[in-house]
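Every protein chain but one is kept in place in this view of the complex.
Right after this comes subunit A.
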Amino acid sequence: MTTSDPHQTIGRRGFLRNATAGVVGVAALGTAAADTARAATAAAGATAGSGRVIAFEGPHQAGILTPPQAAASFVSFDVIAPDRAALKDLFAVLTDRVRALTAGAPVPATDLASPPADSGTLGPLPPADGLTVTVGVGASLFDDHRYGLGARRPAKLAAMPVFPDDDMAHSTELHGDLSLQLCADSRDTVVHALRDITRHTRGAIQARWKIDGTHSAPRPSGAPRNHLGFKDGIANPDTTNQAVTDALVWTHGGADGEPAWTEGGSYQVIRIIRMLVEFWDRVSLDEQERMIGRRRDSGAPLDGSAETDLPAYKADPQGLYVPMNAHIRLANPRTDATASQQILRRGYNYERGLDTDGNLDLGLVFCCYQQDVSRQFAAVQSRLAGEPLVDYISPTGGGYFFALPGVRNPGDTFASGLLAG
């Protein structure tokens, strides 16, 4: 994990060191033995997860520029809150829970009459463990008869259209009023957070579909690999450069017809894309590499020798190195005209059981963030229509959402701008 993430702050371990000092203070009062302090250090260390706390507050939500954590769930919900006041309550509760969970905050005491306040699946002291929860809203939330938010719909937010190579006619995993992208350094932390959030929001939102993803370790180095065996996540806009993220990732209130409240938000696209891996494994390496445009082993573009080499399409106008219809060349032709179409990809591998014929259901939870979903994702997706890779993949679900602006301070909540007044 890199440390360039602006949200990355003091690690959990630092926090706990202070805590241990506190125990010594208690011991000095004669109420706890030195043994207890040692036990505290041991037990706390065991539950501290990765030790990472990723800051919750800021102008933007965490989980967008944050380098992808190891485990993720993408969950789409429908909002069933009866009215606008209940919708407001929902976002207040979401804010409280996400704030507490991402901080690894103490579990509130359970009173005599209640079931345990926490599921306990992370042990008695749930760690932050690099958790981020990114909240998005879908176009349907803005339908006129719902909460009276029609006039506040982000300018480019619409239901995800059907693209020519899609396989979504019978999909049960499409769209939704609200999306949660939960990412953490371990799987159990993701599940714990989701369970906590659904429990606290029961009656206000109802889960619609869910897909879980993981990030593999680098094999042997560089970007992690997807189920096709290729390194994935090599080329992305520079998230450490604010000029780049301001131009490509964040929406700006007042610009491009966006309502003022959208300042600091971002369009989120989620696509569940199955990979027909049995078929893929029966294809020659040469053909695989020409479809992607990179070497499988090294990740290098076909005109280069290292993963980090930039393809030089101007020097290869006929596609003798990187074919004209290679995935990376179509997705990002690297021309001035297409520079503003770049997307920030943040996908995860998924793996879930078998299909009726015993083939593995493996694929990509494609997720990307951008300032303008039609100028960026939709343009790239249209260019990819009919690419050779489409025979080996099958998009089966997903949706368009708008990731809300960040929660700026302790008094702020998700959607405060959207629901103001």
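What to note about this one:
We adopt the following convention: a contact is a pair of C-beta atoms (placed from the backbone, for glycine too) under 8 Å apart; a residue touches a chain by one contact, two chains touch by 3 or more; residues count from 1.
Criterion: contacts and distances are computed from a predicted model.
In the listed set "Protocatechuate 3,4-dioxygenase subunit alpha", "Taurine transport system ATP-binding protein", "Gluconate 2-dehydrogenase subunit 3" or "High-affinity iron transporter", the entry agreeing with the UniProt name of the missing subunit chain is "High-affinity iron transporter". Of A:55, A:92, A:107 or A:390, it is A:107 that touches the chain left out of the display. The chain that is not drawn here is touched, among residues A:206, A:298, A:325 or A:374, by A:206. Residues of subunit A in contact with the chain left out of this view: 15-16, 18-23, 25-26, 29, 31-32, 36, 39-40, 42-44, 78, 80, 106-118, 120, 124-125, 199, 202-206, 208.
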